[in-house]
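In what follows, a structure is listed as structure tokens, so that the remarks can point back to it.
Just one protein chain is left out here, and the rest sit where they should.
Right after this comes subunit A.
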Amino acid sequence: MLLPLLVRPSLCYPPTSVLLTRCIRMLRCDAGRTLHSQAEHFLWRRLPLRSQTRGAKTRSRKTKGQDEDWKTRNKTALTYIAAAGVGMIGLSYAAVPLYRLYCQASGLGGTAVAGHDTELVETMKPVKERVLKITFNADTHASMQWNFRPQQTEIYVVPGETALAFYRAKNPTDKPIIGISTYNVVPFEAGQYFNKIQCFCFEEQRLNPHEEVDMPVFFYIDPEFDEDPRMARVSTITLSYTFFEAKEGQKLPLPGYSYN
């Protein structure tokens, strides 16, 4: 008990009661848990009972106030969290049209760049330095009996210049066959620059028995193709058409067309 006194002589100051100060000093020193508890017990015995009751009252009032304070704090915190949650859900719903707008503006994801319209054909200037080879491919579905083939294997165009190409289809059977076609462009990223002014795809084409027709494709490559860094190494584009047999009365969902 007297050890802390010896160890810390500097803590000496004029005491009201030597024992009390010693106890306080011991509390401050925190010499040990048992010591601390002993001192505390001693201190409490020394103090009058009045203060104890007074402390209890203030303590209960304080805790009540504290409880209320905590309650209000909790309420505000909960409101903030709930608002943040609702905000996040709203943001996730709003993100869909916002992302679509951003894609249209920046042209990412292969979406048609806003501003690609028919007036461009009038005003575009051919980029004569960049010669591209367009190769043609023709396919038919296994059950489609047409003979379908391109009339030229390749054609050399420059971006910004309209070009014409021909396919030929023959119906060797004795009954009329209705065909419908779709197309594909390889490489994939070049497909967004490949613009068809007019072709024979996506609409039913009827061939009578033993009939042979020429099918033209009128297209151009967007002049912005030359400025795209991803297209810097692309010099060959392959256009591939595939014909399927259309059943009578079957309505296929055509891209971009609406049935009004």
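We take it that a contact is a pair of C-beta atoms (placed from the backbone, for glycine too) under 8 Å apart; a residue touches a chain by one contact, two chains touch by 3 or more; residues count from 1.
By our rule, contacts and distances are computed from a predicted model.
Asker: Name the omitted chain as UniProt records it, choosing among "Cyclin-Q", "RecA family profile 1 domain-containing protein", "Trafficking particle complex subunit 6B" or "Cytochrome c oxidase assembly protein COX19".
Answerer: From the listed options "Cyclin-Q", "RecA family profile 1 domain-containing protein", "Trafficking particle complex subunit 6B" or "Cytochrome c oxidase assembly protein COX19", the omitted chain resolves to "Cytochrome c oxidase assembly protein COX19".
Asker: Thinking of the whole complex, not just what is shown, which of A:Leu101, A:Val121 or A:Ala232 touches the missing chain?
Answerer: Of the candidates A:Leu101, A:Val121 or A:Ala232, A:Val121 is in touch with the missing chain.
Asker: Check the options A:Ile177, A:Met215 or A:Ile237 and report the residue that touches the missing chain.
Answerer: Of these options, the touching residue for the absent chain is A:Met215.
Asker: Write the list of subunit A residues that the hidden chain touches.
Answerer: Interface with the chain not displayed, on the subunit A side: 109-110, 112, 118, 121-122, 124, 126, 128, 151-152, 154-158, 161-164, 166, 182-185, 188, 191, 195-203, 205-208, 211, 213-216, 218, 220, 254-257.
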